[in-house]
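Of the protein chains in this complex, one is absent; all others appear in place.
Chain nomenclature is as follows: A, B and C, assigned in order of appearance, with residue numbering initiated at 1 for each chain independently.
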Amino acid sequence: MTVTADMLRSHPDAGKADPQALAACVDRCLECVQTCTTCADACLAEEMVAELRTCIRTDLDCADLCDATARVLSRPAGHGTRVVRDVLAACASACKACGDECERHAGRHEHCAVCAEACRRCERACRELLDSLG
Amino acid sequence: MTVTADMLRSHPDAGKADPQALAACVDRCLECVQTCTTCADACLAEEMVAELRTCIRTDLDCADLCDATARVLSRPAGHGTRVVRDVLAACASACKACGDECERHAGRHEHCAVCAEACRRCERACRELLDSLG
Amino acid sequence: MTVTADMLRSHPDAGKADPQALAACVDRCLECVQTCTTCADACLAEEMVAELRTCIRTDLDCADLCDATARVLSRPAGHGTRVVRDVLAACASACKACGDECERHAGRHEHCAVCAEACRRCERACRELLDSLG
Partner (left out) sequence: MTVTADMLRSHPDAGKADPQALAACVDRCLECVQTCTTCADACLAEEMVAELRTCIRTDLDCADLCDATARVLSRPAGHGTRVVRDVLAACASACKACGDECERHAGRHEHCAVCAEACRRCERACRELLDSLG
């Protein structure tokens, strides 16, 4: 999804963040919105749904945080404020919680395995962007 | 909007947060999604739109954070985790930034005045809920 | 939540829709985002979660449609386009599906009863606004 990088490059005032790191983080967030939303629906469809309650909840929280984070980061002209740091921290926490929970079921459910990896990638991208903001 | 309180009261496992404080915070977040979304559209319609760019951006960021926060808080069974604290902190930051910016235009634009007050109420509700989580 | 009506009244170019009907529909959508999100989490917490799968799914779809609809309607200067009609129709469909499903469980679960009523109110508000657009 290099379209994100194209968009950020064409922005007349794209802030101070490195466009590549920013685009990578946005793309990881959008990917994680998707995997978490489908993982929740897939968990609901499993016979053992009662054992997957926590997984469904962390999926839903993570999807919402990643969604908000992708949107805030996609408005780079406003960056430099405390809001960006705080939303990245919240997103990393949600990805950590969901990655940990999905990992517990990764051996039995392929959707949890794929989702756990997406959460790890997104958490890492958020923390790297946070670090780069200094 | 006492419907939120009714919903949280009828939840079989509504977590440790005080249901009244939780419902109040959810309602303030939803109110702020609305005021910020309309304030951005109203600012866009003003003749002096070029001077309202920052206001439109803080409105949009604030709407997205309040939206994610209302959703996470509306899933109380998952609470007690770090995610709730982090999202409340991010939401309070977004409301602070937007409230400050809208306040600067409150004398000229009624929509900014009403929105600034909604942001203040939401920021306060987030901080109070954060404090109550200990 | 008359704050929505205040915001729409203060908008310099609020379109052709009746501000009261518009504000009522926005408020019903936001209410329904909330009830559906909490109803899904409450259903997940019930012992009989396996029988509530469809209810959880219609809750989540309905919350997403109501969220998007509240946002689009809160930008009244863009109205008059086909998008508003289509999003109102989609929201009414989602509220109908969720209201029907929640109603099936209303006798056993208070959260489904409260949520079903919110869905009915929101569906009605969407259809009334659609009709008023001519």
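Here, a contact is a pair of C-beta atoms (placed from the backbone, for glycine too) under 8 Å apart; a residue touches a chain by one contact, two chains touch by 3 or more.
Bear in mind the structure is a predicted one, so any value in this text is a computation, not a measurement.
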Check your understanding: In the complete assembly, which of B:His11, B:Arg57 or B:Arg75 touches the absent chain?
Key -> B:Arg57
Exercise for review: Could you list which residues of chain A touch the chain missing from the display?
Suggested key: 1, 3-4, 6-8, 10-13, 26-27, 30-31, 33-35, 37-42, 44-46, 63, 67, 70-71, 74-78, 109-111, 114-115, 118
Exercise for review: Please give every residue of chain C in contact with the chain that is not shown.
Suggested key: 53-54, 57-58, 60-61, 64-65, 67-68, 71-72, 75, 77-78, 81-83, 86-87, 89-90, 93-94, 97
Exercise for review: Tell me where the left-out chain touches chain B, residue by residue.
Suggested key: 40-41, 44-45, 49-50, 53, 56-57, 60
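In this section, only the chains that are shown with their structure count from here on.
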Study note, to complete from the structure: Farthest CA centroid from chain A: chain C
**Study point:** Geometric centre distance via CA averages, chain C-chain B, whole Å
**Key:** 19
Exercise for review: Could you check chain B for residues that touch two or more other chains and list them?
Suggested key: 67, 71, 75, 77-78
